[in-house]
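Of the protein chains in this complex, one is absent; all others appear in place.
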Amino acid sequence: MVRVGIINVTGYAGAELARLLHAHPEAQLTGVSGRSAAGKPLAEVFPHLACYDLTIGEEVGDVDFVFSALPHAASAEAVAPLVRAGVPVVDISADFRLRDPQEYAQWYGVEHPAPDLLPRAVYGLTELNREAVRTSRLIANPGCYPESALLALAPAVKQGVIGPDVIIDSKSGISGAGRALGLTYHFAEADESVSAYGLAGHRHLPEMVQELAAMWPPAGATKSGRPKVTFTPHLIPMTRGILSTCYAPLAQGTVRSGEEIRELYQEFYRGEPFVRVVDSPPATKHVSGSNMCLVYPTVDPRTERLVVVSVIDNLVKGAAGQAIQNMNAMLGLPETTGLEAPAVYP
Amino acid sequence: MVRVGIINVTGYAGAELARLLHAHPEAQLTGVSGRSAAGKPLAEVFPHLACYDLTIGEEVGDVDFVFSALPHAASAEAVAPLVRAGVPVVDISADFRLRDPQEYAQWYGVEHPAPDLLPRAVYGLTELNREAVRTSRLIANPGCYPESALLALAPAVKQGVIGPDVIIDSKSGISGAGRALGLTYHFAEADESVSAYGLAGHRHLPEMVQELAAMWPPAGATKSGRPKVTFTPHLIPMTRGILSTCYAPLAQGTVRSGEEIRELYQEFYRGEPFVRVVDSPPATKHVSGSNMCLVYPTVDPRTERLVVVSVIDNLVKGAAGQAIQNMNAMLGLPETTGLEAPAVYP
Amino acid sequence: MVRVGIINVTGYAGAELARLLHAHPEAQLTGVSGRSAAGKPLAEVFPHLACYDLTIGEEVGDVDFVFSALPHAASAEAVAPLVRAGVPVVDISADFRLRDPQEYAQWYGVEHPAPDLLPRAVYGLTELNREAVRTSRLIANPGCYPESALLALAPAVKQGVIGPDVIIDSKSGISGAGRALGLTYHFAEADESVSAYGLAGHRHLPEMVQELAAMWPPAGATKSGRPKVTFTPHLIPMTRGILSTCYAPLAQGTVRSGEEIRELYQEFYRGEPFVRVVDSPPATKHVSGSNMCLVYPTVDPRTERLVVVSVIDNLVKGAAGQAIQNMNAMLGLPETTGLEAPAVYP
Partner (left out) sequence: MVRVGIINVTGYAGAELARLLHAHPEAQLTGVSGRSAAGKPLAEVFPHLACYDLTIGEEVGDVDFVFSALPHAASAEAVAPLVRAGVPVVDISADFRLRDPQEYAQWYGVEHPAPDLLPRAVYGLTELNREAVRTSRLIANPGCYPESALLALAPAVKQGVIGPDVIIDSKSGISGAGRALGLTYHFAEADESVSAYGLAGHRHLPEMVQELAAMWPPAGATKSGRPKVTFTPHLIPMTRGILSTCYAPLAQGTVRSGEEIRELYQEFYRGEPFVRVVDSPPATKHVSGSNMCLVYPTVDPRTERLVVVSVIDNLVKGAAGQAIQNMNAMLGLPETTGLEAPAVYP
């Protein structure tokens, strides 16, 4: 039994890790930390976690595996000594996602706390990076928006089916903003309303561009070697879920129909337990609470554009579930271990 | 491995049974029926149940245990031959809840299809009726409102703490109305709105009265032998969850304070895995997707009234979860088998 | 044209006053204050109020009529000099609702800032107190819960139809908690959830008891002269609206049926423009954005209890609309002036 610790259990990603680990037959949650709530029973802060007899501590104690759900910068600081000591870590923060520390500094407004560890980090989108994940001891768990967009676009990009003009229009539930307070997230403000944000540049954009560029075939990319990505996130009045609608022009001489593109996607994801290519547009409700990603690729024949719709639960496949999937891969367990629960519907 | 069938898997209770059974280590769902969708793959009707490779049939086939999620009357007709053949059945419909077939006819508007089976049926509120459940082969699974109200009131009633003037004010999410269409359940009508219904008499009222009367101590009851219960259900704009607020006058010379009543409740439910007496008012979100019932009893000292608030997920503890708990008890398994998943929060 | 000022326009009640006054043909909003936002254009803080070319000030300036939407204590301090200077004031805070300054201190935890003005204040439930409102220059606008409960119960109380054991179970949208931040009001926490609060005693309780006691007929009341009221408010996942379900035993020898009680209510509210007695249970959506109160009285014949359901928009009939209705009465205008807009449905 692997002893697992969660650093900063008091946010939504941390609590979701605890929820999911309860079903894991090979891992046992033995330590949880959280600065503001240190000393309190976990069940007091989160009544739904009364199944655990744990007290929130300053540290996670002696464990075999660590998840960090701290905010960026704080997370790298907290996990750096653990990584150096050889403890395997999945970092849910953004700290080890961007390979270039200068780009990190530009987007996050702070110097990277542990740039020397960046070369060791592996971007933990397991489906696209499985071999590297298995042998890594420091995983940068993907952001929730990149998770949904990269799974939606990867087959088309890797098969050279699309040109570089990519638009990603994402719709997220409000738990994606975390548990911190803000007028935008006040029920009376967020309810019955939808708005766009981050139009001047959201922090998940460079992550998407980095990963798309890395998988882009040489001829299809722009001169700079990077696809031209516009990303617009939106807040919609629900708690969980992200739907991303991705647009790109079809490259000449490739697929032309929805049937063709769905076959290509089905082939690409054949055997993947957590990605399902579906025949009709999916709803986020179909994946709520589960680690599934449903992908619906199609073609707009009037404009010869690829349109792909993907749905995930932002707290599971977009955070804690993906993190446990990475842990499973790192530990040599079947990736589905502890993650088999179907979505909670309706 | 027990082979399990679900009759009428296509409603919310049926689908929820399938979802929960997926985590059950001793039971395997082998047959699902549903008239309107017969012949379709289960995964087509319910994308979240793609984990099953099952086709919806006309019948559930050869199974060791049956859940019926049919509407009333149809359910008794369907399960009667099974019961007579010795197959253990948990009936989620109302058909075997009322012991008096005339009362059934009065409230449900049809003659009972199998009155001869009524004496064999046990009311499956496991916490209050455990021994009878264990030896029964026909369980009447409680209605969702009675489940929430009876767990809230049982300790006070059985300890003789309250007088007979009981008011139960319940607030339910809209999945309680089922998957059938109706203007009341149209999103644009139900959203941002709350309304009371069933004021002339809801079908769950006689069920509550029957069970409360049965547990009422002789001296405390009214002359007719039955407590005087007013029950008002309300529809609120959420999908899952019931909160019941129950009021009754304190009997003279019994408990006087919130602390005393909470102690009494904690003692009553000590060791129960699915009922937790809490120290502050609970929210339905604390139990969503799980089989837990949280109960908060207190006293209004200004009026010497007991006020008890209980919360459940209407589709789990109020239907499918309770049904599986009953199955576990009937099969001699630990009642928690397959039902350990914490609530999905937030 | 009456020049109107709103003190503390930056909360929901203040903003709602501004919204409603825009339709008022005899009043012109000329001054708005709000400490935290002083200096900002009103349209910047509230984009929906861009119809006004007003800047939020420290004071409301020279006006003929003042609404205060400040929190309690701060409100009495702010309006006391205005009242003493003869400016007519409607105070939306709780400061002038309780006639007894000691009771005020007990419930609100501060000494009353201007107890000398209490005798001048009139409780502004216009329908029940019309003559006093017309001649007053200091109106205590009712709390949102008392507004809904008193309109629901007044006909029965005044006609001596019920006994003193009153239970008020209210369900409120989240705007009732105001615009201040709190984890309870975070969308991800409040959405898809319902909870009870204030069980140890909500501040609107003494207000209800005071007003019910004042209208109670001598013989029907308890020895202490006060009805025995239990009040439980609940937060439900919607923005606007309160539904109150009120229970009381029918007094012997009075009405016995729903038809009788509805006739009595219809007679009581005949000619009232903002209270409508309806024939079937109402929904809050029927009054959203409007100054209407719908009341549905009925009888539970099994228990001989009166059950009354009322619905209002908590920000209109429960706050700003009632305040403008009071202003109209004070100014000798038809009470409906500026308040005719139907509810926004769906």
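A, B and C are the chain letters, set down in written order, and residue numbers restart from 1 in every chain.
The rule we apply is simple: a residue touches a chain if its C-beta (ideal position, glycine included) is under 8 Å from a C-beta of that chain, and two chains touch if they have at least 3 such contacts.
This is a predicted model, so every value here is computed, not measured.
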Absent-chain contact - pick from A:56, A:118 or A:309: A:309
Option touching the unshown chain, where A:19, A:97, A:112 or A:285 are the choices: A:285
Absent-chain contact - pick from B:192, B:211, B:300 or B:335: B:192
Contacts of chain A with the absent chain, listed as residue ranges: 165, 167, 169, 171, 173, 188-189, 191-197, 199-201, 205, 228-230, 232, 234, 236-241, 243, 245, 247, 249, 281-285, 288, 296, 298, 300, 302-303, 305, 307, 309, 311, 346
Positions on chain B where the hidden chain makes contact: 12, 173-175, 179, 181-183, 185-188, 190-192, 237-239
Footprint left on chain C by the chain that the document does not show: 12, 15, 19, 22-23, 46-51, 175, 191-192, 239-240, 276, 278, 282, 285-290, 294, 340-346
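Following the convention adopted for this analysis, only the chains that are shown with their structure count from here on.
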Most distant chain from chain C by Cα centroid: A
Most heavily contacting chain pair (counted by C-beta pairs in contact): B-C
Rounded Å distance, chain A centre to chain C centre (Cα mean): 46
Separation of chain B from chain C, taking each centre as the mean of its C-alpha atoms, in whole Å: 38
Chain C: positions in contact with at least two other chains: 173, 188, 191-192, 237-239
